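Shown here: the complex without one of its protein chains, the others still in place.
Here the chain labels run A and B in written order, and each chain numbers its own residues starting at 1.
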Amino acid sequence: MGEGQGRGEREGDEAMGTVTVETEIESRVHYLNASYGIKSWLLTTDHKRIALLYLASITFFFFVGGAAAVLMRLNLISPGGAIVEPATYNKLFSMHGIIMVFLFLIPSIPAVLGNFLVPLMIGARDLAFPRINLLSWYVFMAGGLLILYSVIAGGVDTGWTFYTPLSTTYANTNVISAALGVFIVGFSSILTGLNFIVTIHKMRAPGMTWFKMPLFLWAMYATSIIQILGTPVLAISLTLVALERLFHVGVFDPAVGGDPVLFQHLFWFYSHPAVYIMILPSMGVISELVTAFSKKRIFGYTFVAFSSVAIAVISFLVWGHHMFVAGQSIYAGLVFSLLSFAVAIPSAIKVFNWTATLYKGSISYDAPMLYALGFIGLFTMGGLTGLFLATLAVDVHVHGTYFVVAHFHYIMVGGAVMGYLGGIHYWWPKISGRLYPEGWARLSAAILFVGFNLTFFPQYVLGYLGMPRRYAVYPSEFQVLNVMSSAGASILGVGYLIPLVYLVWSMRYGPVAGPNPWGAKGLEWQAPSPPPTENFEETPIVTEEAYAYGSEETQVA
Amino acid sequence: MWQGFPLRPEQASTIARGIDHLYYFLTAVDLFFTALIFLTIFYFAIKYRRRAKGAKATQIGANLPLEVVWTVIPLGICAFTFLWGASLFIRYSRPPEAATEIFVVGKQWMWKLQHPEGPMEINELHVPVERPIKLTMTSEDVIHGFYIPAFRIQKDVIPGRYTSIWFQATKTGQYHFFCNQYCGTNHAVMAGYVIVMTPDDYEQWISGGIRGESMVSAGARLYDQLGCITCHGTGKGPPFVNLFGSKVKLTDGTTVIADEDYIRESILYPSAQIVEGYTALMPTYKGQVTEEQLLQLIAYIKSLSAEGGKQPSKPATYPPSLEGAREAGGTGKVIK
Partner (left out) sequence: MHSSTAALAEQFDDLQQQQEASSLGMWVFLATEVMFFGGLFTAYILYRNFYLPGFEAGSRLLNVRIGALNTAILLCSSLTMALAVRAAQLGKKGALTTFLFLTLLLGLAFVAVKLGLEWRHDYLEGFAPGVHWTFHGPDWRHIELFFVFYFFMTGIHALHMVVGVGILTALILMAGRGKFSPQRYNAVEVAGLYWHFVDIVWIFLYPLLYLIGGRY
């Protein structure tokens, strides 16, 4: 430890003089400077530019959803609600959920890192369908703008789960536009998944067999399977809700013979696999980070690869665990509980394999590694709280409480978002051609870790004590824990703002990066930083395994 | 737990302790593995830190036995936990035979809780300690949820059907109940207290105060007033004695159990299921009966089933008006 500020182990400008590299990056043509002007960005078919379009959009939506969270946590400082009326609070938590799930978490890694890296990692010039890729961004923006419209037009207050008959008959907020917005965004997800599946099947470089692929690609593949098969069912569920609302017909309204619980089945049939869309890509990133920053092959490659597929398959079989107290039969409960335990096992296997990868490694503490290590620990804790929820007798007590809220935030924030940030930092030199300031990055990672735990750990306790979720006001005996959580949230907020500042700063003022500042394995590191539009001069030929560290001195340049 | 910083609610029902034990076990497992992983990471990260630039790692081959071990052990823990949780769940799913049934109707944004003896409470539930209580619940509008943290139970409350939970309180006191399925603007204030009293206090409470009709007598009165008796007391419609809980054969050949949902549907959507041997004559009462009245009718029909439903016999509480109606109109098929 203790390398110079902002340098770490990276040797971006070590060998060559800074001046030469600067002019080199100015004169070399790469995807960022290959063409200028807004049309060249808005009509691009280059997967790397599309990734950046997504990066800008989802960052924007993240901070909108985050603003809602800030207001929520501020309100919860006082048992009677500190700053907003319950009607407004209900809209805030609904918007927070809808925006964070559909406009941030689901697209984040696939549409940003996946789009950027999948072709580079398999040695291809682009994805299979570049124009469909661009279309997916436009579809995403259309859905996102419709959801934003719902916010501006007064919000929606059904929760991101849109349960009927509240959403179909009783809510008098902008349900239709929000539901349609989500429906449209779903298509974007489908198009991205379709593109990745075809690309990974058909466009791998010569020599790259399935089992030589980096695990990030396995994770993206498994995620894409879920996107393809699950999202259409959400589309149907939300369309039926919108139709019922528009035409006053009773698909889910018991007053006319509809079954409100049927909606829950249809909704969760997608939305459970959806949570694996949100975490699997992050797990793929962790496999990349853990290997690169311990300079080691992954321990148990085959197990980690197959565990991604196993998670994708089993994820479709557990949706009923959201409905243990919804009036399902006992037998349904037993089946879903058993399967929910089963889906935990592949995740456990990953955690053990990542940890074992560190053994006898050569470990450095760059920011991406800090994010990765934080992920592994927090995901373990949060994933294990999933077992509490899978346990029937315990779920009857904690369902619908802050325990659930803590569980999924541990996975989504302590897990997925940290994996996303780790990946952004790791591949930042490749994406931008610049190095980010290492000191600030490590500081942010630490702030995030502390702030995150302070925010969400108290919520486990709150949940078991019996505080329900989605409560704008609450009994006063819950106040201390709520204040603790809100205090943590303020730290968390700071932790997110700092990277926004220094990453943007580094795009212009960061030191120029060489092709492989980390000395990592993987085809993406053989291309220059940033890569040219066509990625590789010649199609690379793959001869070695993934993460073939130690077989030779890794080229650091 | 610790005075002033509790980590769990009071244990106020017969099942609470068992659930808490399972919870402690899960917590121990979680904390153990979290600590194990964090400490191992910490240890490896320090022991194997890169001491010099370009320092190489020692590549390790795959280790199948290790993979098997750390697959099998979590599998074992999961199987054990599943079985423990499932057995508690199954055991607690059936209310005791002698449970007192209280009917709960939720609506935006309040609860109406109806005792069989008559009193109806709003947002409060008085119950005697050490007696099993079954809550049969429905909603008038959206899906709500009824949750009593101190008893460790909850269930969604759904419009158009009945769901039920049961509990046996072990300690007197006041315990929160909450609406636990988001239901709109005032979801967070749709709450109240379960007030658990000693049997004597409860007797006093239930006999004092505003004495409404018992559910059964209210149901019997409705049976008369709404004209049900004109068909179901004359043979034009199927009889009610021993109906509740029995198997009913329908005209389409299928057989259903006459439970609360069946009776409710028969009153609101009579042509949906016709009993074999009868025709679709019954008009619907949709819009003419409230949810509470439906529950009263159900209570009345239940009361017409003898113990175990085997022997027809005179029901326990008949108000005189009904006796008079039987003598006058001839309800031979109802009571033999």
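In this section, a contact is a pair of C-beta atoms (placed from the backbone, for glycine too) under 8 Å apart; a residue touches a chain by one contact, two chains touch by 3 or more.
Keep in mind the model is a prediction, meaning the values are calculated, not measured.
Student: Which of these, A:36, A:247 or A:331, touches the one chain of the complex that we don't see?
Tutor: Residue touching the absent chain, from the options given: A:247.
Student: Given the contact definition stated above, which residue among A:135, A:235 or A:548 touches the chain not shown here?
Tutor: For the chain that is not drawn, the touching residue is A:235.
Student: Tell me which of A:41, A:60 or A:129 is the one touching the absent chain.
Tutor: A:129
Student: Residue by residue, what part of chain A touches the chain that was omitted?
Tutor: Here the touching residues of chain A are 119, 124-131, 190, 194-195, 197-199, 201-203, 228-233, 235-237, 239-240, 243, 246-251, 256-259, 262, 266, 269, 534, 539.
Student: On chain B, where is the contact patch with the chain that was removed from view?
Tutor: Missing-chain contacts on chain B: residues 252, 269, 271-272, 280.
By definition in this document, only the chains that are shown with their structure count from here on.
Student: Distance-wise, how many Å sit between the C-alpha centres of chain A and chain B, to the nearest whole number?
Tutor: Computed from C-alpha means, the inter-chain centre distance equals 38 Å.
Student: Given the complex with chain A, which residues does chain B contribute to the contact?
Tutor: 5-9, 15, 18-19, 22-23, 26, 29-30, 33-34, 37-38, 40-41, 44-45, 48-50, 53-60, 62-63, 66-67, 70-71, 74-75, 78-79, 81-82, 84-86, 88-90, 92-93, 108, 141-143, 145, 147, 149-150, 152-156, 158-161, 163, 176, 178-189, 191, 269
Student: Could you please specify the touching residues of chain A with respect to chain B in the complex?
Tutor: 1, 9, 86-87, 90, 157-159, 163-166, 169-171, 254-255, 257, 259-261, 294-297, 299-303, 325-327, 330, 333-334, 337-338, 341-342, 344-345, 348-349, 351-353, 355-356, 358-365, 373, 376-377, 380-381, 384-385, 387-388, 390-397, 399-401, 461, 464-466, 468-475, 480, 549-551, 553, 556
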